[in-house]
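Mind looking over this structure? Questions follow.
What you see is the complex with one protein chain gone and the rest in place.
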Amino acid sequence: MSAVLEVDGLRKHFVTRKGFPRPKTVTVRAVEDVSFRIAEGEAFGLVGESGCGKSTVARALLRLTEPDAGRVLYRGEDLRTASGAALKALRRRMQIVFQDPYSSLDPRQSIGSALVEPMRVHGIAEGAAARRRAAALLEEVGLPPAALDRFPHEFSGGQRQRIGIARALTVEPELIVADEPVSALDVSVQAQVLLLLKELRQRRGLSFLFVSHDLSVVRWFCDRVAVMYLGRIVEEGPAGRVLADPMHPYARMLRDASPVPDPARRAELPRILGEIPSAANPPSGCPFHPRCVHAMEVCARILPAWTPAPGEGQGGVACHLHG
Amino acid sequence: MSAASDSRTPAEAVAPPPPAAWKRALAKARSNPTTMVGALICLAILLGAVLAPWIAPHDPAEQNILDRLLPPGGDYPLGTDQFGRDILSRLLWGARISLSVSLSAIAIAMVIGGAIGMVSGYIGGRFDLITMQVMDVLLSFPSLILGLIVVALLGPDLVNLIVAIALTAIAPFARIARAPTLALKERAFVEAGRALGFSHTRILFRHILPNITSEVMVMATLWLATAVRVEASLSFIGLGVKPPTPTWGGMTRDGFENILDSAWLATLPGLAILLLVLGLNMVGDGLRDATDPKLRNE
Partner (left out) sequence: MVFFFVRRLLAAVPTLLAVLTLVFVIVRIVPGDPALVILGDQATPEAAAALRARLGLDRPLWEQYLSFLGNALTGDFGNSLVTGRPILAEVGAVLPHTIDLTVAAMLFGVIIGVPVGIWAALHRNRAIDVAARILSLFGLSFPVFVSGIFALLLFSLHWRLFPVIGSANLDDPADRLHKLVLPAVTLGLVMAAYITRVTRSAMLASLSEDYIRTARAKGVPWRRVVWVHGLRNASLPIVTVVGLYVGILLGNSVLTEIVFNRPGLGKIIVGALNQRDYTMLQGLMVIYCFLIVVVNAVTDLLYGVLDPRVQAT
């Protein structure tokens, strides 16, 4: 299978200067050496606790924030060096769906205008034709064409999220970056939006980068998954394997912390150890070692190397236990 | 279920778009008696200014040696000045200067200051820091002093007066436009626009500008009152539009010289200025209360 997107050594640091008279430079290492690839038609999940850098990865891919280092190849074309018309063309291929449906739509723009504008900018359609396409897109995401003349504040969160998805589809992308697309919605609405995304994926043959903190959602939606901790990917592999039988102690902790549908097993819920350290001051060696129950002397000193998991296509892990 | 899902009937399909926020604010302001009184005052003065050539009983520049310093009454409803000119006619014509100078000055300040604030906030970083530092310096000059200096250096005429007053109001408009821009550019719809390949110009003018206009318009009403006051003050000092063009500030100064025996000469134009400034402040206040979410509960 050919790769739609290849990310290699992506890095993003946020630098702030604080203090007077001698300002101190604080560097937040939000994303540190992140690499992965998304195959044609695949849904790739990126999971981790809040603050682990997963949303920064999503935003850096689209250059909504400029990455500091690394390569982002879209079907072999480098997104990081693209500019002007080339960047505009690449952006057409990749679209993003945001977490907060309340801030993702311009409050002063009618739904119809919000859907037609991207088509016009990219020269896809104009006038009545564009409006027809917009109506069809609304139909596709489950909203009536009458919504075209309405404004965002007239819609519920779930409906706005559908509109956001329709807007992403206006430019006929091949890859959708979904940044926590359902976590701001009510649970009952989450399922509908997830079903819509899955349906679109099948019908349009879309590839997905699906960013979420919710393991059960990722398990349901994704083929492969990467677990991020403090800006780094600590484990990657097929969703079934990584989420059911993780190799990395952190991934195991995440799995054990996510709600279990079986009440009989609830009593065994493990305790979460410690709090997530600051990305401004990451621990030495393996970033997870201060919270890890299996921590060894070497973990505090040396960053564990990437080790492939046994078996073809089973991904890999960065942990000294598996070195 | 909300609006969209039950709106498949044709009648609702063509429902008009919801009113923009400022229209809603206007509706709210309409229920406030202070705002309405203020609006009536402003409207009356505006009518007087527009209709001056037709409703003024006399030529505002016509000097009548025989009718000097007449008290109100008779042929001259509000009396005459030391040259025998009709006060009422001069007040009506003076309203034109007051309104046209302040309206054009504020329009200029709104466009330039608003653009500076919006662009600066959108670009952010060091550019924003420096721009705002410059605006703060400009802001630290009291409007009257700044206006005084600029008119004094450029020379008193209509255009320079407008430029000077506009200059004093640029900084506040830059600030009022910048604050909401900073908040808006963090909103996901701006990022969505960038991801969709929109140019910065498009995002600024199609998506940020419409969302900050109500704040800027309210500010404009309030600053219009200040502009009227500064124009009148400059005219009073003698730096306004040159005589014999009637201006309220200039009339007050002329009347002030005869204050011992003809008090109405200074008080009538003074009252006119007070009335216009008051009216504008009343309207601006009402609009601000109606649009400011913090004051909404009051």
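General observations
Letters A and B mark the chains as written, and numbering starts fresh at 1 in each.
By our rule, contacts are C-beta pairs under 8 Å (C-beta built on N, C-alpha and C of every residue); 3 or more make two chains touch, one makes a residue touch a chain.
Since this is a predicted model, take the numbers as computed values, not measurements.
Touch with the chain that is not drawn comes from one residue among B:Ala61, B:Ala115 or B:Ile149, which is B:Ile149. If you put the missing chain back, the residues of chain B touching it would be 34, 133-134, 136-138, 140-145, 148-150, 152-154, 225, 229, 232-233, 236-239, 249, 252, 256, 259-260, 263, 266-267, 270-271, 273-274, 277-278, 281-282, 285, 294-295, 298.
Everything that follows uses one rule, which is that only the chains that are shown with their structure count from here on.
Note: centroid distance chain A to chain B, computed from Cα atoms, is 49 Å. Of all the residues in chain A, the ones that touch chain B in their complex are 59, 62, 64, 87-88, 91-92, 94-96, 98-100, 103-110, 117-118, 121-122, 143-147, 149-151, 153-156, 159, 164, 167-168, 170-171. Chain contact summary for the complex, chain B toward chain A: residues 2-5, 7-8, 12-15, 17-18, 20-21, 187-189, 191-192, 194-198, 202, 206-207, 210-211.
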